[in-house]
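Working notes, beginning with the structure itself.
All protein chains but one are shown at their positions in the complex.
And now, subunit A:
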Amino acid sequence: MTLTLPSYPQPDERGRFGRFGGRYVPETLIPALDNLEAAYREAKIDPGFLSELERLLRDFVGRPSGLYLAARLTEHAGGAKIYLKREDQNYTGAHKINNCLAQALLAVRMGKRRVIAETGAGQHGVASATAAALLGLDCVVYMGEEDMRRQELNVFRMRLLGAEVIPVTSGTGTLKDATNEAIRDWVTNVRDTFYILGSVVGPHPYPAMVRDFQSVIGEETKWQLKALEGREVPDVIIACVGGGSNAIGIFAPYAYLPDGQRPRLIGTEAAGEGVETGKHAASVAGGRIGVLHGAMMYLLHDHEGQITPPHSISAGLDYPGIGPEHCLYSETGVAEYVPVTDAQAMEGLQLLTRLEGIIPALESAHAIYHAVQLAPTLSPEQIIVVNLSGRGDKDVAEVMRLQAKAEDTPGNAERQEVLA
């Protein structure tokens, strides 16, 4: 057994990352969260649990995922070397599976036979449905109606895997509303249901637990980079941020290094049509502190506390908040968060596809775009690692639709050019 789960200095014993995080949920759930926290604390150091998780990550998911030098992308950008951490190589197509398998194993350990999940892009739903099928659990996935339309293929995959997909029509019909609905289900069925939460959001212990399960990404990066470049620490790490789980997975193993030894950590937020237009999902750039889904974090809401609808081309980033640990990183300068627009993400997708033969998820394309912008400002000895959180198969139909729409829209020359 070699797998260990990390122990980071944050959060505090109350589940706070500085002032962020916590547990703002109906009282009904507090005992369940206490139980989950205790079960996780035990599982985390149980050799049986760890070796089973390690076996699944290796033999089922296909870990380690590659750390790949994107030579043509590097040449195109000019400047720092760009490496891709290939979470898109994971079985089911994204980083989400790392966390889902671990939580599903925990569910089994806690004697729960029913799991529920929320999903935006469908990747977390597919990963939950997959883990449930593998372990023989009943699975219900909540998904916003708008996202079901955007991610038809993933809806079909979940159903094929035996999960029940419940359309959510309230609010904006996207990830935030699916999360509300999953929490309502959990409040109702808390005694026999395990909630597999898909990102580093929600009430304590989820942000810490999901981070620990995803930090395999950064831990692998360390030894892989050491083998390839003779050093564990790159100069820059870039990852897209919706709730923030793929980003925290690659950031956290580096984030607690002392000042001066830490790489630059950059999260790309979905700027949609531009932060200034109000149609975006950039919670750091465009939000203020608030509480949603059980945690205090940067949040898109109006001056009286009503959550304002986020917008992103990519369903997986279309969330009005950002995980509490990212909020702390942002406040303390450990990481930077930069907005990347829909059109820029499309450009990132186009570039990686044409230059490397890799079709990235629209989410990951946000990170690719920024890497290409940043690389020329650095020297060829410097290294950027981009977390390629997922592959773009799920987005192909939506990209096709957007492309057709762009061609139909007269005067939309700029976008047409990007897509051409």
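Details
One rule holds for everything that comes next: contacts are C-beta pairs under 8 Å (C-beta built on N, C-alpha and C of every residue); 3 or more make two chains touch, one makes a residue touch a chain; residues count from 1.
Going forward, contacts and distances are computed from a predicted model.
Not every chain of the complex appears here, and the one that does not is recorded in UniProt as "Tryptophan synthase alpha chain", selected from "Nitrogen regulatory protein P-II", "Tryptophan synthase alpha chain", "DsbE family thiol:disulfide interchange protein" or "(4Fe-4S)-binding protein".
Annotation: of A:150, A:301 or A:326, A:301 touches the absent chain (contact as defined above). Only one of A:22, A:93 or A:390 touches the absent chain when the whole complex is considered: A:22. Screening A:31, A:48, A:78 or A:278 for touch with the missing chain picks out A:31. Contact with the omitted chain, checked across A:107, A:216 or A:292, is made by A:292.
Residues of subunit A that touch the chain left out of the display are 22-32, 34, 170-171, 176-177, 180, 183-184, 187-191, 288-294, 296, 299, 301-307.
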